[in-house]
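Only a single protein chain was left out; the remaining protein chains are all shown in position.
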Amino acid sequence: MILMILTTQCLTNVIKKRPTNSHKGTFGRVLLIGGSLQYGGAILLATKAAVRAGAGLVTCATDLINRTALNTTLPEAMFINYLDFSALKQQLSQADVVVIGPGLGLSAEAFNIFKITCQQINSQATLVIDGSALTFVAQAPSCLQTCATQKIILTPHLKEWERITNLSLNQQSIINNQKAQQKLSATVVLKGATTTIYYLDGHTATINIGGPYMATGGTGDTLTGIIAAFLAQFKEPNPKEVLAAAVFLHSYIPQQLSQHNYVVLPSEISNHLPNIMQKFSS
Amino acid sequence: MILMILTTQCLTNVIKKRPTNSHKGTFGRVLLIGGSLQYGGAILLATKAAVRAGAGLVTCATDLINRTALNTTLPEAMFINYLDFSALKQQLSQADVVVIGPGLGLSAEAFNIFKITCQQINSQATLVIDGSALTFVAQAPSCLQTCATQKIILTPHLKEWERITNLSLNQQSIINNQKAQQKLSATVVLKGATTTIYYLDGHTATINIGGPYMATGGTGDTLTGIIAAFLAQFKEPNPKEVLAAAVFLHSYIPQQLSQHNYVVLPSEISNHLPNIMQKFSS
Amino acid sequence: MILMILTTQCLTNVIKKRPTNSHKGTFGRVLLIGGSLQYGGAILLATKAAVRAGAGLVTCATDLINRTALNTTLPEAMFINYLDFSALKQQLSQADVVVIGPGLGLSAEAFNIFKITCQQINSQATLVIDGSALTFVAQAPSCLQTCATQKIILTPHLKEWERITNLSLNQQSIINNQKAQQKLSATVVLKGATTTIYYLDGHTATINIGGPYMATGGTGDTLTGIIAAFLAQFKEPNPKEVLAAAVFLHSYIPQQLSQHNYVVLPSEISNHLPNIMQKFSS
Partner (left out) sequence: MILMILTTQCLTNVIKKRPTNSHKGTFGRVLLIGGSLQYGGAILLATKAAVRAGAGLVTCATDLINRTALNTTLPEAMFINYLDFSALKQQLSQADVVVIGPGLGLSAEAFNIFKITCQQINSQATLVIDGSALTFVAQAPSCLQTCATQKIILTPHLKEWERITNLSLNQQSIINNQKAQQKLSATVVLKGATTTIYYLDGHTATINIGGPYMATGGTGDTLTGIIAAFLAQFKEPNPKEVLAAAVFLHSYIPQQLSQHNYVVLPSEISNHLPNIMQKFSS
């Protein structure tokens, strides 16, 4: 196992000057699925992060009840009703990266959407599983095994990881985590006081910046949006480094903002994405 | 009776650097209940203050009609329909601090919600009663006596205090106020040109900063949100000082802003919370 | 006839430091009525101006369809459905200043609301008539004569003034305007390249600041909100000077902003109200 500690170098490696002969298609299609009655804000936070981190085209698949809030705050994003399965399947076949889970909730309807997503996603696409959808992974691990894509990223916090792996907080050593992760055949971004990425090839990368000013509802949703936008737009040097850069940036921005803010709200992280990304663009 | 005059020292005593090994659960669950057809903005102001003052998880229980405005302005907050009593009771059993009243209105439905709140709140939780809910206290004082928690804070302005105590404005001396407050067995934050906190132990604390630039609709709603977030996240040195710091901060921020603003809108107070809290963090 | 040319002195005369022993009631109740399906934004602009110019309590009476946009952008304002005539009458009996017209439209329903307003307004209140409601004045001048209050201010632009008075643009000399205004027994704020106020006592005041960077939809709506907030909160030196200061400020702010903006949007004028008012506060 190779353990990497990430530094800002990972940003410079990934955030390259965009090629001149490019268009919005060049920077990828991101589809984000989530947002129930109770947790509508979560999918908005994830979508905002995807838009502001530079994805070419962003579609938010959510409940119709969230549409006005989406268009009001993010006119750049497109909308589909996640209960319109025909539209959902079409989007799933086209997207480069799919996020499922932010604010999705645990209803039977939500589980159905989760299953459709696993079955219908384009085999070349990356699937990022977060929030409520991680509970579905715990309940129905077979969904991962039969998923149409093999590029799967889970972004649990420690409690969600416990639900998936039955590893209690005490048992969550790097060795145990890795064993569990390898059994899942998925990349895992395990969020805690430090965040560790467990890659499919057995490597790990640790982000030990960030801090408790990030400990507020919605921070994880923002992470999924940044990951999605990075994987959609950056093809080099490789998906492992691109993922690492996204996770690092998501902690780096609040670390900077925390000099002047006791708590850093997730929507503020997204506000600063275009500016901070430019600083590390090379 | 010990009469304290508060200074910025009270902020430094309370706003401590967050512990490294913490997560959003560490900083508490706040539930805010209110927002009728006519006064939907009030609960939004209170919720905004709670989110921006650093509560870990914030849920707004309000009329379905307020959901889009909530998600649009505060994607970090969660929503429940306050008429979904099953969801409401579940939230009441989990919250560390419950605010009831901002924009709740005086309908029979509102009174019912108030009663359910008093009955179903977790016995370890603090209940902050504001706005319309103070009228229910005046009408049905027995609700307080049979309330499931004994940690009750009332935040009346002088007229609301008159309604609860039958003390006319002229009769509202510190002595009389305290007698009435002790009979209620609740902490009272009495808002006027100066604001005085009457504690259960007979002490009082006075905030004599702030001023008439705060005299605009919604300022009190913002106060409840700050109080809730402070009590949810700060366990030290003790609830009395934490409450005092919240009330002080709510006047300190507009005092600073009033140098450049003839009137300081309550949403502006909330905008500056993370920054000003950081200045006093120690 | 005394013709005054206004300068910033009019602001200093009116925008006095607020008395310490004051509360939101001290700064008045403003009720703004308008906002049809087509022109919902107009009443939002007027309400925003009233809130940000420092009115103590602001209620927006509009179509239910406008409620979410109101609460999202202006949580400080209260809402009533203008078709709930019982609520409307109650508000009319309590308000210190009533604005009717921004975006009201010309439907039969709108005319009905206009008539109710004229009949039910508190006799001590000031009625500001703008936008579509000026067309109703042209169509049914008797509404003014039988209005429950005698404190009436009309804020027409030149075309609307033509409709009311049958004075063609060429005929709109100061003398002719004043004759027509005196017959209406109302104060008239006649908006053009320069704006002139025609007072009941035969005096006039002219604002010759401002400019074509203000020539964009919604600027007039913002004016009504500023006028309402000023009349509600400032009782001195007299209503004539208070009105003049409001009209002057509404042109002064965009004049300042026009140094860096080719066009000054009405919502931007309101954004700067608290700051500019503080600069002239004495």
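Order as written gives the chain letters A, B and C; numbering starts at 1 within each chain.
Heads up, the rule we're going with is that a contact is a pair of C-beta atoms (placed from the backbone, for glycine too) under 8 Å apart; a residue touches a chain by one contact, two chains touch by 3 or more.
These numbers come from a predicted model, not from an experiment.
Asker: With touch defined as in the header, list the contact partners of the absent chain among those displayed.
Answerer: A, C
Asker: In the whole complex, not just what's shown, which of A:15, A:31, A:121 or A:137 touches the removed chain?
Answerer: Touches the omitted chain: A:15.
Asker: Hey, which chain A residues sit against the chain that's not shown?
Answerer: Interface residues of chain A facing the absent chain: 15, 18-24, 26-27, 51-58, 67-68, 70-72, 74-81, 87, 273-275, 277-278, 281.
Asker: Residues of chain C in contact with the chain that isn't shown?
Answerer: Answer for chain C: residues 37-42, 44-45, 48, 65-66, 68-69, 72-73, 157-158, 192-193, 211-213, 215-219, 258-267 touch the chain left out.
Operating definition for what follows: only the chains that are shown with their structure count from here on.
Asker: Considering only chains that satisfy the touch condition with chain A, which of them also satisfy it with chain B?
Answerer: Shared contacts of chain A and chain B: no chain.
Asker: At the place where copies chain B and chain C touch, is the share of residue numbers found on both sides over half (same) or under half (different)?
Answerer: Different residues, largely: of all residue numbers at this interface, under half are found in both copies.
Asker: Can you compute the centre-to-centre distance for chain B and chain C, using the mean CA position of each chain? Integer Å is fine.
Answerer: 35
Asker: Could you tell me the distance, in whole angstrom, between the mean C-alpha positions of chain A and chain C?
Answerer: 49
Asker: Chain B: which residues touch two or more other chains?
Answerer: Counting only residues that touch two or more other chains, chain B contributes 68, 72.
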